[in-house]
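Some chains omitted; the rest stay in position.
Letters A and B mark the chains in the order given here, with residues in each chain numbered from 1 onward.
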């Protein structure tokens, strides 16, 4: 999984994924300090992640492994909102 | 998912994917402002995306998760035509 910050939203009018209510968020890859890295992707959110929150994103086929995303053409899913990260026993990020 | 602009079409004479009517589009990866990034791929379109439209593309195995692409050798699918993107509460792209 990768770490990313929620920075915006993407609205689509024509979708063929049959997921009414699906919310696509613009996320920016981040490091373990929660610092943005300038690399963006669009991830599906079913957790209600808020603006500027650090999240954990699963990419590829495993994105479909939730009740809401089964058999959907989704390749990036927010699977967790990060509370705390530590590296070498030092806290690097705290929500 | 990634953002990309529709820039052209790819026509193939011999296909082993058994998808008569499938339309392969040349798309160029774009940022959240709709600006092209010089990196291209071929994506299947079943939504009728038009030239120069900004679209959302799903890559890899999840591309097969639509009625038309089930069990097809497709690794990039246009899953949405983008209407609007905002970043940090500023609109960065409007169709």
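Assorted remarks:
We take it that a contact is a pair of C-beta atoms (placed from the backbone, for glycine too) under 8 Å apart; a residue touches a chain by one contact, two chains touch by 3 or more.
This structure is a prediction, so every number in the text was calculated from the model and none was measured.
The complex is built from one repeated protein sequence; 2 chains are visible, and the structure file as a whole lists 5 copies.
As a convention for this text, only the chains that are shown with their structure count from here on.
Only residues 7-17, 24, 26, 40-44, 51, 60-61, 63-64, 71-76 of subunit A touch subunit B when the two sit together in their complex. Residues of subunit B touching subunit A in their complex: 1-3, 31-32, 46-48, 56, 58-66, 69, 77, 79-89, 92, 95.
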